[in-house]
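Left out: one protein chain. Kept in place: all the others.
Here is subunit A:
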Amino acid sequence: MNENVCESLDAFLDSELDATELEVFQEHLAHCTRCPNAVEQQVGMDNALRTYAETILPRHHVPHVTLPEPPRMNFRSYMLTIAEISAVVLIGSAIWFALGRTAAQQKIAQVKAEQVAAPPSKKSTTEVVAPPSPDQKEFVEASAKLDSIRKKRFQLIKKRSEIFENLRSKRITLSQIEQLENSARDPVVALTVVKKLLGLPAESSIEKRIAGEPDREISNGEAHKLFVPLMIQRNRLAQMYDDNDPIVLQLDAELKAMRKELIETVREQGEVRNLKIDDQMIPLIVERNKYAAQFGERHPSVRALDHEIEVMKAELKRQIRENTVAAKNLETLSMKAGKDRFDVKSEARLEIENSIAALKMERSKLEANFGRSHPAVKRIDDEVQARQSQLKRQIQAEAPGKLTAIIKSFKREIVMVKNELAEAESEIERLKDVLLGEAERVRKVRHQEKLRHQD
């Protein structure tokens, strides 16, 4: 038990004991043979260390001195002071009269005689401010120079720390990119993550999907996702065969139906929202009319309801307008599908994808006519597989090039920042030398000044 209480010594010294523990420890102090000595020693050491540490100051530290305010005088002390001054003046005058004016006059005459007898002196009797000695002047100049250099150096150190921060953040990002480059299995994924890290926009639809960004401005679920590839296929087949080819026509019909469906979906979505507003608005109108019939058109409640209905109507109009714009956008989108608007991939990739689509169409046509086991169908299957692997290679080949380019540009930036840092550091070093030289000069001048004063 006793040993346990002894262990609370540090907590006691740090004032970290609660009331109960403190009471127990104080009681323990009265009986323990070691703890009182330890407390005494520690307190003595702490105080001595603190006293000494307070004298450690930076070389050029200027302490902030706050002058104590003069004591405020109250009326009584003010009157007392006046009385004291008056008393002193009165006593002084009385003594002067008592001694007689003659003594004073004799003294004045003596002084005058001395002044006449003495040769005219260049120095006046009043104190004249001596012009600064060359040493003092040099000292002031050197101090000013020292101050300006010190300020410049301080600014440079600040700049250096900013550059250093910049460099550090760039290095961190670069190491992250390099780590990603080494560890990522799929270069496309690595590129996407890197782009997200650097705040660059995702280019391809694959990147966008990985980055979790929406693919298109208007998204209408699965139907829309199917619509665009189908349109691409249709255009490709139309180029290869003819617009009047039965497959193209079939696709046209499918696309038409799909487009209709999409537009309907958009409208329906809008209508659902409109309906919600309608649901709220109709009871309001009914209520408003009820109030109007009961209290008149000018009643405040009727007016408030009118205002609310107006707001709802405006909202409804806005939604209708929005839906119309969305539907129009969708139509424009479908018209332009397969052209530049969706060329988010490279030309080579698009080419391969289109050829795969064409092959698949051809395959389905052959399969319908001759069956799945026909050698022509199998040949097309092999061809499709080969094209697909080619596509994969193409995608993977594009990613590392971009990644390397990003890393290269980043490394270039880092080299530039490093150079900047080196310049700042060399400037700081140079200034440090100048500063030391100037400080030495100031010290020398100060020393000479001190010697001169001692003389």
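Just so it is clear, a residue touches a chain if its C-beta (ideal position, glycine included) is under 8 Å from a C-beta of that chain, and two chains touch if they have at least 3 such contacts; residues count from 1.
By our rule, contacts and distances are computed from a predicted model.
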| item | value |
| --- | --- |
| Undepicted complex member, UniProt protein name, chosen from "Gas vesicle protein", "Spore germination protein GerKB", "ECF RNA polymerase sigma factor SigG" or "Acyl-CoA desaturase" | "ECF RNA polymerase sigma factor SigG" |
| Contacting the left-out chain in the complete assembly, out of A:158, A:412 or A:447 | A:158 |
| Chain not shown: contacting residue from A:24, A:38, A:350 or A:366 | A:38 |
| Subunit A residues touching the omitted chain (full complex) | 10, 12-16, 38-53, 55-59, 61-62, 64, 154, 157-158, 161-162 |
